[in-house]
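Everything below concerns the one structure shown next.
Here the complex is missing a single protein chain, while all its other protein chains stay put.
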Amino acid sequence: MVALNEVGAEKAVEELVKVDLTTTSVRELNAELHAPTARRYEVHNPRGAEAIAVGLHDAVDVEIHGPAGYYCAGMNMHADIVVHGNVGTGVAENMMSGSVRVKGDASQSAGATAHGGLLVIEGSASMRCGISMKGVDIVVGGDVGPMSAFMAQAGRLVVCGDAGDGLGDSIYEARLYVRGSVASLGADCVEKEMRDEHVAELTELLARAGMSHDASEFRRFGSARQLYHFAAHNSAAY
Amino acid sequence: MCGIVGLHLKNPALQPELGRLLVPMIEAMTSRGPDSAGLALYDDEGMHVVKDVGLPRDICAAHGIASRSGYQAVGHTRMATESAITPEHAHPFTPVPDLALVHNGSFSNHASVRRNLAFDGITCTTDNDSEVAARFIGREIAGGADLEDAMRMVLKEFDGFFTLLVTTATQFAVLRDSFACKPAVIAETADYVAMASEYHALAELPGIADARIVEPEPERVYAWSR
Partner (left out) sequence: MIDPTQAGLRESATFDRATIASIQRAAETGVYDIRGWGAKRAVPHFDDLLLLGASMSRYPLEGYRERCDTDVVLGDRHASNPLHLDIPITIAGMSFGALSAQAKEALGRGATEVGTSTTTGDGGMTPEERGQSKNLVYQYLPSRYGMNPDDLRSADAIEIVLGQGAKPGGGGMLLGQKISDRVAGMRTLPAGIDQRSACRHPDWTGPDDLTIKILELREITDWQKPIYVKVGATRTYYDVKLAVAAGADVVVVDGMQGGTAATQEVFIEHVGIPTLAAIPQAVQALAELGLHRKVQLIVSGGIRTGADVAKAMALGADAVAIGTAALIALGDNHPRYADEYAKIGSAPGFYDDYQDGRDPAGITTQDPDLAKRLDPVEGGRRVANYLRVLTLEAQTLARACGKAHLRNLEPEDLVALTIEAAAMARVPLAGTSWIPGQNF
């Protein structure tokens, strides 16, 4: 593997750079990814390290081979990042664009506050998946934990398995699609009709995420919009 | 506010390796708790507790943790919030024989529980909120409760944020509060159950790539017995 300090800035753009996190620091990796000298990167031996591949803003491909820790791919813009393993808290938090694909499971707050891009979790996601999401598309192959899509403002959350308690609590205009069971709905979240445009957008999302399920197997949830304004009769929901 | 690790060995062949496996786990939690650290190790002679101020690496070296054997251990790295940095304030808290508790989080009603315990004649020796939980569980167990039941009682009595790992001579149990904000990950193989605040504390364990990785659900007791 190439040590990063051997890759000079004046050097021609490499096709593929391999980085071993047993010999290269996360700081060196991120510095390289912020001013990339290659189009593709492979990261080996992440061993759950925090803040891997955060703050990227160029259209590069990054493949992380192994489990990553907190905030992997945080605030991603334009880059396409794949993790071959599990990820810790806050994967792709506040992503703006590009894509992040997790081949394993994700811990809490996956895709938190993300404004755009596509987050695919092939396994399951823990609590608070899509918390305060602001436009991102999240597709989860397995289940999502309790309080997912809490205060979700915009974007789509697709759950191919089951959803835990309190789904979509205090949701705004995000759209939620669940194929399996929903343990319970949070305040102001209700089931809504699957109209043709919803089947169409879900079909397109599933295809982009590489999921083979039929859109007709899903139910749609969204905001009842009863908590949009302060009112005395809502006091129990506050 | 802290880092937690724990290891419960199912395969007796690993027992000579307990300390060697544990040291990198607790060292990986240094940034979560650089003030002090502590460990409880269980072998056939009983529970052995080490608590000290300083970095986990130095404490493990000073007490020869890497060469210890045994069947179960918990470890804790501490970032003190509202109580002093002393060995006595370090985790684990071990109020009754063979019981060890490590905690990550912050109880919001520990002063009230502390007063209730005092009324029953159970006095805490530090102002640490985690000690209150340890003495509470100790009282339940001394009264004949199973560890799992004692931990479910914590859910009724305590408010706030917590991930708890509690061990007895025979049991290893994990519990998170209803918000489950404080992190926890459990890895299980045929050879062991391992628990930590973050995955990277588990990354060096043998066979971790094939372990079943679980993130504990809120308000559910996860327990293993030997």
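As written, the chains take the letters A and B, and residue 1 is the first residue of each chain.
The working rule: a contact is a pair of C-beta atoms (placed from the backbone, for glycine too) under 8 Å apart; a residue touches a chain by one contact, two chains touch by 3 or more.
Because the structure is predicted, anything quoted here is derived from the model rather than measured.
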Considering the entire complex, write down the shown chains that touch the omitted one. A, B
Which of B:36, B:72, B:104 or B:168 touches the missing chain? It is B:104
Among the options A:37, A:109 or A:124, the absent chain makes contact with A:109
Residue among B:56, B:183 or B:218 that touches the chain left out of view: B:183
For subunit A, which residues touch the unseen chain? 26-27, 30-31, 34, 50-51, 54-55, 57, 69-71, 74-75, 77, 89-90, 93-94, 96, 108-109, 112-113, 115, 128, 131-132, 134-135, 150-151, 153-154, 170, 172-173, 228-232, 235, 238
Write the list of subunit B residues that the hidden chain touches. 1-3, 31-35, 79, 81-82, 104-106, 161, 181-183, 197
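Keep this in mind: only the chains that are shown with their structure count from here on.
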Just how far, in Å, is the C-alpha centre of subunit B from the one of subunit A? 31
Enumerate the contact residues on subunit A facing subunit B in the complex. 47-50, 67, 69-70, 86, 88-89, 104-105, 107-108, 126-127, 145-146, 164
Residues on subunit B engaged by subunit A in the complex (per definition of touch): 180-181, 183, 185, 198-204, 213, 215, 217-218
